[in-house]
Structure formats: C-alpha cells, structure tokens
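Structure incoming, see below.
Omission of a single protein chain aside, the complex is shown with its protein chains in their original locations.
By written order: A and B. Residues from 1 in each chain.
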Amino acid sequence: MDTHKGVLVVGEITEGKLAPITIELLGAGRKLANELGEELSILLMGSKAGGLGQEGIAYGADHVYVAEDTLLDQYNSEAYTQVAAELCRKALPSIMLLGYTDVGCDLAPRLNGRLGGGLAMDCLALSVDPATKLLVSTRPVFGGNAQATIVSKVARPQMATVRLKTMPPAERNDSRQGKVIPVEGKIDPSALKVKVVERIKEETEGVKLEDAEVVVSGGRGIGSAQNWGMIKELALALGGAVGATRPACDEGWASVSLQIGQSGKVVSPKLYIAVALSGAMSHISGHLGSKYIVAINKDKDANIFSVAHFGIVGDYKEIVPALTAKLKELKSK
Amino acid sequence: MNTIVCVKQVLDPEIPPAKFKIDPEAKQVIPPAGVPPVISVYDERAVEAACRLKDKHKGKITVISMGSAKAADVIKHAISMGADDGFVLQDPAFENLDSFGTAYVLSKAIQKIGGYDLILCGRQAADWGAGQVGSILAEILGLPVVTLACAIEAVDKKLKVKRMVSDGYEVLEAPMPSLVTVSSEIGLPRLPGGMGLMMARKKQIPIWKAKDIGAEPSQLDKAKAHTEVTGLSVPTRKTECEIIAGGTPGEAAANLALKISKLI
Partner (left out) sequence: MSPVSATYWSIPGYVIFWVLFAVAFGLFLQRFYLLYRLMRLGKQENRFDQIGQRIKNMLVEVVPQWCTLKTVTRKDLAGLAHALLFWSFSLFFISYIIFIGLAGGFGLSSLIERTPFETVYFSILDIAAVLVTLTLILAAVRRYIIRPPRLEPTAEAGIILIMVFSLMALHVLGVGFDHAARGVHASWPPLGAALAGFLSGTGISQGTLEAGYRWVWWLHYLVILSFMVYIPRSKHLHILASLVNAFFKPLGPKVALEPIPLEALEAPEGSATFGASKIQDFTWKDLLDFYACAECGRCHVNCPAQLTGKSLSPREVIHHLKEHLLETGPGLLANKTDASPGSQAEAPGKTMIGDVVTEEEIWACTTCGACQEVCPVNIEHIRKIIDLRRNLVMAQSKMPESAQLMLRNMQQRGHPWAGVQSMRLRGDWTSDLELKILAEGDNADTLFWVGCTGALVERNVKATLSMTRVLKAGGVDFAVLGDAETCCGDPARRAGYEFQFQMMAEQNIELFKSYNIKEIITTCPHCYNTIKHEYPRYGGDFKVVHYTELIADLISQGKLKLTNELNSKLTYHDPCYLGRYNSVYSEPRRILQAIPRAKLEEMERSRDTGFCCGGGGGLMWIEEQPGTTKINQMRIEDVIKTGVDTVVAACPYCLQMFEDAIDHKGIKESLKARDLVELVEAAMKQF
C-alpha cells in the first residue's frame, strides 16, 4: 500500500477556467496532502488544458497532469475514464478526489470500477485518520437521515466525490511552484462505444438555481399548478430562483430540473424559503447548506421547522402574497 | 429486446424523520415496526423504463434483487408493473457486501441469465445510496455504461439515452448491450394494472444462492472489502426556529419580510 502516495484531484474546466468545484477540491486536497506529508496533483483534460497548468499550481497543486486531446474537450465517459485510469496506474495516488457533479457522478464510479479502489460519493467532509493515515469520508445516507463515515482499508486509490460548496476553495497564490507534466497516452477511439449525439442547454427563467443567492421552494402542499405562481412571484420579488420538492415535480407544477434534494440538485444559497413542504430528509439534504432557511407551513410539527431559522405557521396562500407585496414595497423604498 | 433490471428492497424513505433510529454500534438502521420495506425509488423507475421499452418493442424483462428472502416482494412488484421473470439472490455470504461485492454477485446472476440487450439499475439506492454499483457492474461485464438517464429509447438496434446534466441534457447513443442507470426524472412509475397484479400473484420467485450463480467465496471475502462503514450517526441539528408572529397572517408575513430584507 505504500506503493500509493499523494492526493490526485480530477479537475473540471468550465469556460476555459478551473471550475469552482475544482478549486474547492484543491483546497480540500491540499489539506489532506499536508496532513499526510504527501504531494497534491491535479489532472486536467482538454485540448487547451495546458494553459491552466499554472493556475492549478497557484491553487495548490504540486503537479499538474495535462492530457491534451480534442476528444477530451467535452466530457466523454469512456475517454475520461481511459485517461484518468491510465494516469492512476502510473502515478499511483493514494487518494483521488472528484466533484459530485455531472462529470464526477459518472466518472468516479466508473473509474473506481476499473481501478478497484474504494469510493465514497457525495461527501460532506474529508479527513485523515491520524492513527491509520486512512482517508475518512463523511457522506449522507438514508436520504440524509443519517451520516456515515467510509474508509477504504485495502483498496487503492481511496476515492471520494465531494459535494459542491461544502469545502472552502483553495486560495490562489501565483508565486507557488510546481510542475506541469503532459500525460502521454492515446485514447483508443474504438473503445468509445457511447457517442454523444447532442447536448441541449435548457435556459432557465431568471436566475440559475445553483447560482442563486435566494431560492424559494414549494412542495406538495401547494396543491395546484395555478397556486404555483405564488412561488414564482415570491422568487421574482427576491431576485431568486424557484426550486421544488420531488412530489411537486411529480405533480408537474415545476420542471424536474428544479428538483432539490437527494435525487435532484443540491443548493446552498444565502436564503432558502421553503413553502408548504413538510421537509422530508431527502429534500432537506439538498438545501441544508443554505445560510438561512425560512419555513412557511400550516403544520407546526412539520419537519422543516426543525432545520429552519425563521418560520411562520399558517396557510401559505395567505402568507406568501402578503410577503411578496411587503418585500416589493421595501425594495421600492 | 431483453432487459435485466437490478432492484433493491430498502427501508421506506417516506417514514417520518422523527422515526428514524439507528444502532451506531452495529452501524445499522433500526427499521420501525409496522413499516414494510419498499422498492428503492430509482430502481422502481428503472423498472418503469424497462416497461416502457417493452411496451414499444416487446421482449422480456427479468428482475434480480440481492437481499433477504423478503426481496421477493420487490420482484413481485416489478412483475406487477410488467416484468416477466425475477430471481432473488440470497445467501449469508451476500450480507453486508460493499459495492464491489454487490456488483460481483449481480454480474454472476446476469451471466447466468444471459441473452440481454440492456441492463438497467437505479442511479443509487434509496438507503445507503453508494451510487456506484451500476458502473462497477458495467466494468465487470465489460459493457458500455450511461448514467443518470431520464429517457431511454431503442432505435435501430441502438439505445438512445437522454442523460440529465445540470444545465440541460445530453443525448447519447449506445450499442446493445449496454448498462444504463436511471434517474428519477424518467417520470412516475406506473401503477400495476390488473393483469400485472394477477401475474405477480401467480409467480413463484426462485432464490439463487451463491453456488447457484457460481459466486466465488474469495470474491465475497469481507476482509477484502473495498470500502467499509466505520461510523453511522444521525446528525443533530440545533437550529432554533424563530416563529414569526403577527395578529393576522398578513402581519406575520410583513414581519417576516422585514427580517428577510435584513438578511440579504
């Protein structure tokens, strides 16, 4: 096992820059590497990845592995798996970190399957056990009702995908030194059995859910598509985004792309307003990172009040329009 | 086309949070009395996806579930939805396996069944939610994999899979056979119809043990587990909720508005 050393982050590039999750992973990876007294590396894939080498170093990487290939410009499950697996077999990292993102959710399990490592998905915390020097990953289980710590005693690499915005981003230091190492190795195009036919971006009205500072969510209690308009208006008044619980999406009041929770999106806005939703753990786990949570619910015993900072017990049909009106009034002043 | 769906029986995720109890020593959840276990939500949607393909293209759906003998219930549920056949994989050696162990057992059963064009799994289980059995299974079987599918179609002997991404979706084309993991966006599973309930009622669900599927004991050795749960806890949340009052609902709302405007 001593054959495996160091922490390797699999980076993501969005719009020519390191993705925010990657900077957060570098921050977490740096901490782990320091505790182990080992090095931190990052793998960047894409035809222009080399240009980001210095940035990777500035954010804390000792080595930046760069795999430049146009086949890697957009995420391709098999191509990414091949390159990353190949690198792992050579660099033999002890710990490997990915984001719990579209890429990480697909790549990490696959890579793990190929490498035979030990993977924990959707981690909220990472640490090194001082005694065993093993990676301890904390992740929600049972729809967020509980948290489990996961350890890989023998399998290597120890892998984790990390939830967005759960770890502080690395600080940039342009004076840091490090090496940019090109990754040799060709992708076998015949192995790319799954072809991407098209990628469709869905324009969301208003603010994007993941980026929103304010999210207003509704649940099954809203009762009808017509009343769903109240949620939208409140979000609009706050300049925020609309979210929904699974039942609300199932009812068709909101598009599934707005679903927040275990099987939907994870958000951590400054303010999260939960309207007429009881607070199933599988939903709550998707917005627990919010700075302030406000609950509006008819049932004073609803679980959502156990995680909310502020709440009103009452009929949302009376409260939400009044709240929207008052907020508009305050804004206009 | 022939589809194999892997499903899991889990603790009902809709139990009230206050009723959720664990045994931290055993690192297990204590299921509350009188709450029947259910099919994992994503797996149910995988069955739904298989049924939709069957509606269009005919063929056979086989469902497998690794778990206790009671897992026959979830197989029957899948059969009532439209699956044709099912097997429970139950053996003391299968208990508390990690994702690799689970994928290995499933792969052996799938090899025994054979003759498949598509393997479907839920994106993750609704209990432990490791989220990787499908991908590992694909690696073991040497199959192409598409994860997080929200729609699956079969066109000209190929699979057209719509995959959810954060800002939209992508459409992927995969050969047959492939493995696809299904996300909840695929839509509500159907309510089993009369014919399905009849079929499920009549069906006997065989149990396959380790030796029936040729699972090697060495592969099920827990000492060699890839991952291990070392702790389980229920997070304590100490949020004190301040209930905003007011003479009327409108007043309370106005008071809340004042609070909110200071927060952002």
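Following the convention adopted for this analysis, a contact is a pair of C-beta atoms (placed from the backbone, for glycine too) under 8 Å apart; a residue touches a chain by one contact, two chains touch by 3 or more.
All of these numbers come straight from a predicted model, not from anything done at the bench.
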Full-complex contact with the absent chain, from B:Ala18, B:Val155 or B:Ala223: B:Ala18
Option touching the unshown chain, where B:Gly142, B:Gly194 or B:Gly247 are the choices: B:Gly194
Residue among A:Val194, A:Ala280, A:Ala295 or A:Val313 that touches the chain left out of view: A:Ala280
Missing-chain contacts mapped onto chain B: 12-19, 32-36, 38-39, 77, 188, 190-195, 197-198, 201-202
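Here is the rule we use: only the chains that are shown with their structure count from here on.
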Separation of chain A from chain B, taking each centre as the mean of its C-alpha atoms, in whole Å: 21
Residues of chain B defined as touching chain A within the complex: 11, 13-14, 16-18, 20, 22, 27, 29, 41-42, 98-100, 103, 123-124, 126-132, 134-140, 144-148, 150, 160, 164-175, 178, 183-185, 188, 224-235, 237, 239-244, 246, 249-250, 252-254, 256-261, 263-264
Footprint of chain B on chain A - complex, ascending: 77-78, 101-102, 105-106, 108-110, 112-114, 116-122, 136, 140-143, 145-155, 193-202, 208, 210, 213-214, 238, 246, 250, 256-257, 259, 262-265, 270-271, 273, 279-282, 291-295, 303, 305-315, 318-320, 322-323, 326-327, 330-331
